[in-house]
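Structure in structure tokens, see below.
Only a single protein chain was left out; the remaining protein chains are all shown in position.
Which chain is which? They are A, B and C, in the order written, and residues in each are numbered from 1.
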Amino acid sequence: MRGPLVAVVGGSTCTPQEAEWAAAVGRLLAERQAVLLCGGLGGVMAAAARGAKQAGGLTVGILPGNDPADANPDIDVPLATGMGEMRNALIVRAAGAMIAIGGGWGTLSEIALARRIETPVVGFHDSFTAGLDIPRVQLPEEAVRWALEQARRGKV
Amino acid sequence: MRGPLVAVVGGSTCTPQEAEWAAAVGRLLAERQAVLLCGGLGGVMAAAARGAKQAGGLTVGILPGNDPADANPDIDVPLATGMGEMRNALIVRAAGAMIAIGGGWGTLSEIALARRIETPVVGFHDSFTAGLDIPRVQLPEEAVRWALEQARRGKV
Amino acid sequence: MRGPLVAVVGGSTCTPQEAEWAAAVGRLLAERQAVLLCGGLGGVMAAAARGAKQAGGLTVGILPGNDPADANPDIDVPLATGMGEMRNALIVRAAGAMIAIGGGWGTLSEIALARRIETPVVGFHDSFTAGLDIPRVQLPEEAVRWALEQARRGKV
Partner (left out) sequence: MRGPLVAVVGGSTCTPQEAEWAAAVGRLLAERQAVLLCGGLGGVMAAAARGAKQAGGLTVGILPGNDPADANPDIDVPLATGMGEMRNALIVRAAGAMIAIGGGWGTLSEIALARRIETPVVGFHDSFTAGLDIPRVQLPEEAVRWALEQARRGKV
């Protein structure tokens, strides 16, 4: 087995700031031998995958549709589920830890489900996660360090 | 086909106030020929199902485990999924509209997913949903009226 | 809770003989207070649901798509899953027993999964199930009697 699976979740469109965070997170995860798990599409998912590939990492995309060709070009393993948004629950379940960057209702549902099933989740200090009782960080380095510590601790 | 499917979601433990709301919602849904959809377990789910059955309604419980006997005694159709918390996404997907009462992270994930996939969802004026941008009501009558209007309008 | 959930599975197109069997099975299940569980679409599913409704029964359709309006007109509770053919596994999991009538690869996958997860399944003496090691019957009455005995025995 490779390093732990760390999910990066966020919107399929995102701000330049969010894309920058996501790319840095992807790169740092790859440098530490973690496998990047994401939804396989655009925005935060694409930026994280691009960062991971630039650092030689491994990327897995769990897609909502039936066609693996929907994945962004930096996904090594495009898993087409045909389950629509229900595939979010697969990401949260399979991840050893999760990093949330920006996002909307879909990302919120993933964060909340992560808390519910005890997948460790960390968010950035952005307005979106402001009201949620989850650990928050300001830098990609902190997010990755936290996620890897949690993932190595193991889930039940 | 019967009336619309309306989901009632909330914690598997709940306050007396929440149980009262849930029971009233269940009863009102039944009186208006709606089918009650829920997670089939205790707390808000059990109170809503009890209310619905007292008014002669039909109740469907989408269970996390493999055993239909896990359902509360007021569930007519206990659907054992064996999918764990992923079954929440099935409830949100299948519902024509959704009423959230109290709850914790699991309920929050259901509300957020409902917004994401455009299942109409309404909450009560309780502290839990305070920060969320969803329609809110103070009385069971309002919640049921709103949900039935939305469900009859149709999704997709 | 109502009577047990009995699934009727088979093709979305079917022969007149299969439709006749399915309608009789649906009617007999309803007369014995069982809830009919099926895939909610045409062919064997529609015939079974029609038979059940003519006898005043309750019918649940677990649909592959997102739109409850895809259900045949005799489905009381149309559960839209958005999971595609993966919804077959939900039917097999939730059923207390299963009756297979004709069908193709989809039905075969349901029969095999039923055997795998120990949902009792019975087939008719038709060519399709000829090679499979499952109990087989010649008459709807036998199928329903067998399924209800098994369902009442309970699954683990």
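To be clear about the criterion, a residue touches a chain if its C-beta (ideal position, glycine included) is under 8 Å from a C-beta of that chain, and two chains touch if they have at least 3 such contacts.
Worth saying up front: this structure is predicted, and the values here are computed from it rather than measured.
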item	value
Absent-chain interface as seen on subunit B, which is shown	66, 82-84, 86
Contacts of subunit C with the absent chain, listed as residue ranges	84-86, 88-90, 93, 104-106, 108-110, 112-113, 115-117, 131
Interface with the unshown chain - residue positions in subunit A	1-2, 5, 35, 58, 60, 66-69, 71, 73, 75-82, 90, 93-94, 96, 154-156
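Everything below uses one rule, namely that only the chains that are shown with their structure count from here on.
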item	value
Euclidean distance of C-alpha centroids - subunit A vs subunit C, Å	40
Residues within subunit B bordering two or more other chains	90, 93
